[in-house]
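Removed from the display is one protein chain of the complex; every other protein chain stays in position.
Should a chain be cited, it is by its letter among A, B and C, assigned in written order, with residues numbered from 1 in that chain.
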Amino acid sequence: MTTIPYKSYLEPQGKYTGLLDWLTSTDHKRIGLMYMYAIGIFFIIGVLLGLLMRIELFKPGETIMGPQTYNGIFTVHGVIMIFMVVIPGLSAVFGNLFMPIQIGAKDVAFPKLNLLSWYIFMAGAILAVLSQFTGNGPPDTGWTFYAPYSTQTGTNVLMAVTAAFVLGFSSILTGLNFIVTIHRMRAPGMTWFKMPLFPWALYSTAWIQLLATPIVGITLLMLIAERVFKIGFFDPALGGDPILFQHLFWIYSHPAVYVMILPAMGVITEIIPTFCQRRIFGYKAIALSSIAIAGVGYLVWGHHMYTSGMSFTARWIFSFLTFIVAVPSAIKVFNWVATMYKGSIALKTPFLYALAFIFLFMIGGLTGLSLGSLATDVYVHDTAYVVAHFHYIIFGGMGFAFFAALHYWFPKMYGKMYNQKIADIAWLILFFGFNMLYFPQFVLGLQGLPRRYYDYMPQFETGEVLSTIGGFVLFIGIIMMITNLIIAARNGPQAPDNPWGGKTLEWTIPSPPPMENFDTPPVVSKEPYDYE
Amino acid sequence: MSNHKAEHQHITDYWVYGLILVILLALTFITVYMVHLELAAWSVAIALGIASVKATIVLAYFMHLKFDNMLFKILVVAVVMLFVSFILLTFADYLYR
Amino acid sequence: MFTFYDPQYASNMAEGVDAAFLIIFGISFFFLIGITAVMIWFIIRYHHKRHPKAVQIKESFALEVTWTVIPTILVMIMFYYGYIAFSPMRDIPADAMVVKTVAKMWSWEFEYPGNKLSTELILPINEPVVLEMTSLDVVHSLFISAFRVKEDVVPGTTHYMWFIPERLGNYEILCTEYCGLRHSFMESVARVVPREEFDVWLASVPEATNMDEGLIIMRQNACSGCHSMDGTKLVGPSFQGIYGKAETVLIDGTPAEIVVDSAYLYRAIVDPDYEIVEGYNKGLMKTYKGVIPEEDIQTIIKFLMTLQKE
Partner (left out) sequence: MSDVAIKHDEHRDDLGAKLGMWLFIFTELLLFGGLFLVYAVYRDIYAEDFHLGALQLNVTLGTLNTVVLLISSMTVAMSITAIQRGNKKLSMQLVLLTVLLACVFLVNKYFEWGAKFEHDLYPGSDLVLQFKRGSIIFFGLYFFMTGLHMFHVVIGMVVLMVMWFKLKNTTINKDDNVLLENGGLYWHLVDLIWIFLFPLLYLVT
């Protein structure tokens, strides 16, 4: 506890009161929290849409909705979850909240731009939500907007695409801000290799956001132009090539997967040393593997298109590169586990989430190998197997890392402690629900159930029923976790400044942090995970 | 946090810019003239080659890359390489269909 | 699920694919179980109650190199098996029987040598077949899971897929590229039959000659994807007994009572959004003006007049 009274960033800062005080604030921590509340709401909407789909799939034939509604729902579920939850998720929320503190800075490099990014994000999000209720019904293309279906369908694709374009713009600006911040704002003495690994991950992520997003931006613009002016970029009737759309789309959307997972890996890399009370094993290997993943990650988009009719040459080149990109991820897993060796392990909630992350991420990653392999991908491509795979990566990976980060930094964010017992139970329910929901999808995919199916043959019923039940278990876990945290944020007991014994800079300042982060700018001389 | 207020500023003379402009204009006219030479297969390569030279000159002098921080040079090269790899990989598909 | 225990695979592609799967799964299981076990062991062994003071271990360059090199070798092995099992799929034999495959929302059509049309894929066993596939509207994907083959069917170009069916029986053909409203209903069946049976089938009088000309045109334009002939409600109204039927239609949202006549049918084909039959949605059908020649539209209408209630 600090002895001198201070004003935390959560308290009113004068000038304006109430909501306006927040909406005009350029403080990185407040912007981070604003992202979190917004993303939290979108996440719940996405989850509810997912549950509706699960109910529909509970038995073959029409259960609660018609096929058009179902197609709209899985599109909206995808658009919300991908563009509004997982892509901004960790970097915009925890990157904003803690990256500047971890590198000993007062704020990001361009605080006003940071606030602008949030407004652009909200504008895009509102457009995305509006696209559901206006025009000719919700878009029904799937979040991938594949041409020429997306240029032909009469539904409200235009607005959804515009929304994705605007959201991409916000993502670019956040990335730009983070790169400049990390280059220019590190505390004196904090060399690149004395920087904690979460900022390292964010740095790699920011480059992807910056350099990949424009490609999807221009692709979506072309799609808009095609729909409005009949230019025919992707419509074969006008000379266009639908496969080119897929190339352009995946040049962005594959790296986007790393926008989700790299910060997640960064979070896990922060949590493991803290709860093992040990320096991270292989600091440099982890830092550089982030850069490697970001770099090679640009060159593997074609593995989403093995069956698209690409040339054989392109297929095997992409397969080869895909297998290469698996290696740096493996290195990270080995280093995490090695960090636990001879540590002094405290099984607290954040660490439990981190363990779940490693396990689920391994399943997601290893099943990814069979999708990267040419022969096996032909079999399971676009089946429920892919659905299971990417939910293991995105939800089991990014989602669980988000929950881990939430429980890890919660005491710092709010200065309050949550009920750890309830948090642990919620974790257990989440973990079981998750596996029950998605594991059957692997089996269904191997049985030959294509994805995005409204109806299915009777042989798939067992798996779908299990999956639906799992969905509800998972939902209970989410509600329990969130309720626990909301109660804690309101009435939880005071949290100490450093509840877990962390070594990075955010644990050296009061909880919740003051507006200026540090009383005196810190000077760094030691390595980030120095437990000597 | 380093303040680069007092950073050494390279000031380019006016005549340098004038000279650069003359070179760029000359290259432009060469490109336009090339079209009439019927070089068939080579003309695209030459036109793009000249465009790249022009772009490099603009980057180096007008955009001050030549006198600026090393970081910017590295980043520009990296971005160009990234774009080239996009092109190459896409054409791994289109050229071998 | 798998045919690992069954020595007879359904196609010549299945063995390679399943072998590649087995190798990847084998390595994956080893690592998943191994790493998880080690992790759990560390958590128990080095729990802070048993191990109150952590030992600070410096990095080991040798170890980093080891666990970089070994996975690299392993993934290269996986790549290799994926590659050798896949490359035959792209190596199309010259003597294979060609079946022209047309995908459209939401049905498949197969055209055999001699212009025989079929909605099912009938195949002689143990003989190579190549599907020359194209789509009339959006991207579809032809998937026969038992054969372990899949390839997208893209409008504007022709894609190829080949295989040798090696086991008699019926196998599901599904569409695996999302293609709109009735994506999950876009199915057909591959029937693998003995050669003799195939010959008999192929020689049987092509259905096409028995068909009404209007029906042929309608088939070519995939009308049946949305309109049934047996009264079933699909995306659009059924054609059964459509002529002379009294319907309530919405013109710009205002209901109107009409009786279906040939003028109405014509309007419904060239301007489908003008009058929407109550209970159906706008914007799902595009105009066929200019797509189907004027005289063909008349032929269709004549055919529709013959479809009476049974």
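Here is the rule we use: a contact is a pair of C-beta atoms (placed from the backbone, for glycine too) under 8 Å apart; a residue touches a chain by one contact, two chains touch by 3 or more.
Being a predicted model, the structure only gives us computed values, none of them experimental.
Shown chains touched by the missing chain in the whole complex: A, B. From the options A:L10, A:L130, A:L244 or A:A346, the residue with contact to the unseen chain in the full assembly is A:L244. The residue from A:R184, A:K421 or A:K526 that touches the chain not shown here is A:R184. The missing chain lies against chain A, touching residues 106, 109-110, 112-113, 172-173, 175-177, 179-180, 183-185, 210-211, 213-215, 217-219, 221-222, 225, 229-233, 238-241, 244, 247-248, 251. In the full complex, the hidden chain is touched by chain B at residues 1-5, 7, 9, 11-14, 17-18, 20-21, 24-25, 28-29, 31-32, 34-35, 38-40, 43-44, 47-48, 50-51, 54-55, 58-59, 61-64, 68-69, 71-72, 75-76, 79, 82-83, 86-87, 90-91, 94-95.
Simple rule for what comes next: only the chains that are shown with their structure count from here on.
Here A-B and A-C are compared, and the pair linked by more C-beta contacts is A-C.
In whole angstrom, the spacing between the mean C-alpha positions of chain B and chain C is 47. Between chain A and chain B the centroid-to-centroid distance comes to 37 Å (mean Cα coordinates, whole Å).
In chain A, the positions touching at least two other chains are 243, 312.
Taken together, the chain C residues at the contact with chain A in this complex read 1-2, 16-17, 20-21, 24-25, 27-28, 31-32, 35-36, 38-39, 42-43, 46-48, 51-57, 59, 63-64, 67-68, 71-72, 75-76, 78-79, 81-87, 89-90, 137-139, 141, 143, 145-146, 148-152, 154-157, 159, 172, 174-185, 281-284, 286. Chain contact summary for the complex, chain B toward chain A: residues 1-2, 71, 79, 82, 85-86, 89-90, 92-97. On the chain A side of its complex with chain C, the touching residues are 67-68, 71, 136-137, 140-142, 146, 148-149, 152-155, 236-237, 240-243, 276-279, 281-285, 307-309, 312, 315-316, 319-320, 323-324, 326-327, 330-331, 333-335, 337-338, 340-347, 355, 358-359, 362-363, 366-367, 369-370, 372-379, 381-383, 443, 446-448, 450-457, 531-532.
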